[in-house]
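Then we have chain A:
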Amino acid sequence: MVSLEEKLKSEFGDAILEFKIPKDNRIVVKVSPDRIVDVAYYLKNEGFDMPISAGAVDYMKNNVFEVFWIIWSSDKNIVLILKTDISRENPTIQSLVEVWRGVQKFERETWEMFGIDFKGHPKLKRLLLPEDWDYEKEGYPLRKDFSLKPYTVEK
Partner candidate 1 sequence: MIESILKFVEANFKTLFMITVFPGLAFIFGFLIFAVWFERKYLARLMVRMGPVHCGKVLGWLQLIADAIKLITKEFIVPRFSLRLLFFLLPIILPVIPAILVVLIPYAKDYILYDAGGNGLILFLALATIYPVLSMLIGWVSNNKFTIIGALRTIYMDVAAEIPIVLSVLGVVILAGTYDLVSIVEAQRKIWFIIPQILGFIVFLIGYLGMTERIPMDFPVAEVELVFGVKTEYTGPLYLLMMEADYINWLAWSLLLVVLYLGGYNGPNIFGNETISGIFWTLIKLFIVMVVILTVKISYARLRVDQAVRLGWRVLIPLSFINLVITILLKYYFPGLWGG
Partner candidate 2 sequence: MSKYLEKFEGLYRKLPKPIRKIFNWGRSFSIWPIHYVTGCCSPEFMQVCGPRYDMERWGILPMASTRQSDAIFFVGNVTRKMMIRAIRLYEQMPEPRYVVNIGVCTISKGPFYDSYSVVKVEDYLPVDVYISGCPPKPEAILHGALTLRKKILGEKVGLVRREIKK
């Protein structure tokens, strides 16, 4: 696993912002958003082939969205968390559907819940929210500035 870190750093240099091994079978890699597709392809060739999940976290104080993909390696049995930070004002990121086809639905959900635009995604269509949901009026539900107060039942 140490070798993977070295390999990544020698291949991509400064694009690898962070490399952590919090416990057995876990790797956390943080990359800069412009090299995300290259890193993803590289990792796929390293054996990380099955997408498990993808999503985002809203860090309102730092004014960033942290987008993450969780990938499993079928022969090494390691879970990899691939992360990247994008700005909150202009949330666009390259989609990884071309690398791992299975992340399609997760990216679609993230687009819907956060308003993050995944470039190159084949089907950004509403999935979970009702048809009459109005983003202008109601906002994106999983962002931190979305309040549940108007929906709460009065006691």
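Keep this in mind: contacts are C-beta pairs under 8 Å (C-beta built on N, C-alpha and C of every residue); 3 or more make two chains touch, one makes a residue touch a chain; residues count from 1.
Picked so that all candidates are chains of the complex that A comes from, given by their letters.
In this text, all values refer to a predicted model and were calculated from it rather than measured experimentally.
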{"item": "Selected neighbour of chain A [touch, this complex] from 1 or 2", "value": "2"}
{"item": "List of chain A residues in touch with candidate 2 within their complex", "value": "129-133, 138, 141, 146, 148, 151-153"}
